[in-house]
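Missing here is one protein chain; the remaining ones are kept as they sit in the complex.
Letters A, B and C mark the chains in the order given here, with residues in each chain numbered from 1 onward.
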Amino acid sequence: MACIGRNGHNPWVVYRVGIINVTGFAGMEAARLLWNHPLAKLTAITGRSLAGQRLGDAFPHLAVYGDTPITAEIEGEVDLVMSALPTAASAEACLPFVRQGIPVIDIAADFRLKDPAAFKEWFGQPHAAPELLASAVYGLPELNREAIRGARLVANPGCYPAASILALAPAVAAGLVAGTFIVDAKSGISGAGRGSGGSFGYSEVNEDVSAYKIGKHNHQPEIAQELAALREAPAPKVTFVPHLVPMTRGIHATCYAPLVRGVTDAEVMAIYRDFYADAPFTRVSAKPPHTKHTLGNNMCLVHPAIDERNGMLVAIGVLDNLVKGAAGQAIENMNLMLGLPQTSGLDLPAVYP
Amino acid sequence: MACIGRNGHNPWVVYRVGIINVTGFAGMEAARLLWNHPLAKLTAITGRSLAGQRLGDAFPHLAVYGDTPITAEIEGEVDLVMSALPTAASAEACLPFVRQGIPVIDIAADFRLKDPAAFKEWFGQPHAAPELLASAVYGLPELNREAIRGARLVANPGCYPAASILALAPAVAAGLVAGTFIVDAKSGISGAGRGSGGSFGYSEVNEDVSAYKIGKHNHQPEIAQELAALREAPAPKVTFVPHLVPMTRGIHATCYAPLVRGVTDAEVMAIYRDFYADAPFTRVSAKPPHTKHTLGNNMCLVHPAIDERNGMLVAIGVLDNLVKGAAGQAIENMNLMLGLPQTSGLDLPAVYP
Amino acid sequence: MACIGRNGHNPWVVYRVGIINVTGFAGMEAARLLWNHPLAKLTAITGRSLAGQRLGDAFPHLAVYGDTPITAEIEGEVDLVMSALPTAASAEACLPFVRQGIPVIDIAADFRLKDPAAFKEWFGQPHAAPELLASAVYGLPELNREAIRGARLVANPGCYPAASILALAPAVAAGLVAGTFIVDAKSGISGAGRGSGGSFGYSEVNEDVSAYKIGKHNHQPEIAQELAALREAPAPKVTFVPHLVPMTRGIHATCYAPLVRGVTDAEVMAIYRDFYADAPFTRVSAKPPHTKHTLGNNMCLVHPAIDERNGMLVAIGVLDNLVKGAAGQAIENMNLMLGLPQTSGLDLPAVYP
Partner (left out) sequence: MACIGRNGHNPWVVYRVGIINVTGFAGMEAARLLWNHPLAKLTAITGRSLAGQRLGDAFPHLAVYGDTPITAEIEGEVDLVMSALPTAASAEACLPFVRQGIPVIDIAADFRLKDPAAFKEWFGQPHAAPELLASAVYGLPELNREAIRGARLVANPGCYPAASILALAPAVAAGLVAGTFIVDAKSGISGAGRGSGGSFGYSEVNEDVSAYKIGKHNHQPEIAQELAALREAPAPKVTFVPHLVPMTRGIHATCYAPLVRGVTDAEVMAIYRDFYADAPFTRVSAKPPHTKHTLGNNMCLVHPAIDERNGMLVAIGVLDNLVKGAAGQAIENMNLMLGLPQTSGLDLPAVYP
């Protein structure tokens, strides 16, 4: 179940990890973060368009990997697999591993919605393996740590939902808010994926902000589902509007939720700090947080504020969409699934400025 | 009341305009836009820190102005004055001109709120000339064109309110929405002003999104006041949260307003297009608009969308904060006040990409 | 040969202009700039992929054009044609107009190099119409104004050469420098063209600088050819290295040329100011210029400096690659070819900040 050493440096037993589709930004980022993991090693990497190339040649920022090859399929034994394929293709690629009992983390959206009908409604196609939905665990450790520890199949959260749910969860769980929530989210362009071509060309995207898929993005039901699970109460409604802003990494989710009673800023801060007291990667900030303070690391910064005049909670969550919003979250889930310390390989400052 | 020619090129009568404080971004931008105005000419320019310098030397992008001097006070006769000083200083500088009967446009916030008590609450100081508030006209021609035509003192709208009010006005006027509105606005950094120093240094602001003054920005009452004036009904509440995004120019206001009845996208589009049928600078877009499509010109692009699942109107307004959000709007108001065609000097494509 | 009025506003005779391929950035920009030309009107616009669409719909920043149609071929009579097609395709498209005696400006590279063998060497294919090369005029008015006035076919300069030649020309013409010149040029990403896809995606290009085509870019012989024409002397050698920097518009050419004798900064400044005394769009700056001070207008800022320790002239030229480096230059050439004032429609401040 394990192998020896990373590059000969670490004299201990480490787990072997496979990444399916290293060629997208999430897969690449998982490779970047795994490099410094003390207890896990990337031993198999697929990427069909680049199969046969060496990882360090295909991606110069990963040159430390030297001659590690990219292959068409996962080769050799692995202790855990992460899939960074697009939704639908990902489910298909995960199934063989799930069936072999190998722990799987799906970074795509296939196993996030519990209800196959909702999947069909929002993704426009039937689910490939609805029988797995019941046992798949939504991989947000702040909410589901114990379930993730026992899971064989983890659905890694979407980048927008990770920020939004973490911003709202303490207030929802405490019964502070109810009604229709607004989630207005701003994302860096890497969320659109690698080589995303003309529409995301530098000249077009630079100096521009725009919204897209207003009320129609498939992260909307994901946010609603997870918030609803926090408290027995009428499920909150969520209106979700994503925006692209001219930066590479980062998500800033600004969430608006009507308060059901008067509270002070101090009371809300206390509720939030309690809720995340044991969460190593979600920190409650006393000031509006900056996405840049999370660039490159697995931190989510959360800030609740009260608009007293209008009885409105404004809760902000910021994170790096490729780390806590994708690959870092996957490694955090991996740590839990493999029984490792939750923070292994992720105990990193952000890159600033 | 007028002088001959701009640089000798235009053989007709033109109006003489003074700008108080050309050294900030709004003042500078007014100078840029006035250069190509066929019927008005910038004849007096103040800027205390730069008094004695030539405009074209102080600001190389305005080199076309050649040896036009910057002076400490408005010199010579002018037919209209624009003040681009900060709030409070601006009121003080405007008063002498108002008293002489010279038309004044205040680009600062001094004359926007009708209620002096509200001014004190949001700006933290008593108003300098409360007796003028009743006659000052809020300079958003889409709502107040006729009143602006007859005004001697126009309060130029704030950049955030211009985008937000234009996004919401047709729905409010039609009685489509009611309750608490959320205005989540994203601004380029030039909104923070010139030479705004450390906190807005490139290294800190680049690759960063952050919110500020949550529920506490003085544009919140301005938005609420103008929306309330559109219809006899309980005044809407507004929760306003501004954000800084890494671009120089542009505002994207995403506004959320609960619908009071079911409507279709087509019905809403028709209401919006009717409302702005005569507005030369507000265009209703069938798709989510891009701030960059307004860079450098006086256009506001508005897009209403319906989140049917939640009975929510999502109305977007985008504009260039220095043009339709400041200096261009001032010139549009100037045109109306001086009896010129509303679009004189402002009939420009945007600069794209 | 002419038509009446633009939008009914201008009561005078104007020239009819056709743009071949409005869909690229240079073509688009020509349309933007022509909008405000007092003596010319865009009456025919081609763009095969968008044929049948309205210009204002295809490009929202050009919405002022309303229902002007994009067609597959130039329709109706025109008084002048600009081609913004890629090199080779452009020559082919220009030929019919040249043969009809209609003035043509080729924004592509087809008619810049005088020597068909050089064209073949640098472009990898034979020239389509070598018989036209002798009569084609290189369209840099600072060097060739009178020839452009009489030309029927003008080769609009490349963006890099425009900045580089204008930076070096006064020193070369004065015989101040000789030997091998280094031209190290930095370009915004719009130089790579519209929809340039994966390699120029925002996430990849943002926060990145890189060089390309080192010593192999086809602008190298163009620079060398035009500098050689300035003085009877051994032709200077030019090593040209272009770089991409993360901005949309702008070129900064830093040129290094060995001095043949000692000179002071003041002497060099005087030589440069003399040389450009009559040039409306090239200004000699006493300080290192900023590309941003030319954003959106037709200005080139030039700055010569002396590194005394090493006997080296460092001459900088900056401009907006889409304006003085492409579409603005084309309109300046059009003005000269049609006998209009050189600055018609181009007398604009830059957009700053």
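Criterion: contacts are C-beta pairs under 8 Å (C-beta built on N, C-alpha and C of every residue); 3 or more make two chains touch, one makes a residue touch a chain.
From a predicted model like this one, the values you see are computed outputs, not experimental measurements.
Contact with the omitted chain, checked across A:V104, A:A171, A:V241 or A:M299, is made by A:M299. Annotation: of B:M247, B:I316 or B:A350, B:M247 touches the absent chain (contact as defined above). Considering A:F59, A:F111 or A:F181, the position touching the chain not shown turns out to be A:F59 (whole complex). Residue-level contact of chain C with the missing chain is found at 180, 182, 184, 186, 188, 203-204, 206-212, 214-215, 237-239, 241, 243, 245-250, 252, 254, 256, 258, 288-292, 295, 305-312, 314, 316, 318, 353.
Take chain A: the residues that touch the chain left off the picture are 9, 25, 28, 31-32, 35-36, 59-65, 190, 194, 207, 248-249, 283, 285, 289-290, 292-297, 299, 301, 347-353. By the touch rule set out above, chain B reaches the unshown chain at residues 25, 188-190, 192, 194-198, 200-207, 246-248.
Definition applied: only the chains that are shown with their structure count from here on.
Centroid to centroid, with C-alpha atoms defining each point, chain A and chain B lie 39 Å apart.
Taking the mean of the C-alpha atoms as each chain's centre, chain A and chain C sit 46 Å apart.
Centre-to-centre, using mean CA coordinates, chain B is 35 Å away from chain C. In chain C, the positions touching at least two other chains are 25, 190, 194, 207, 248.
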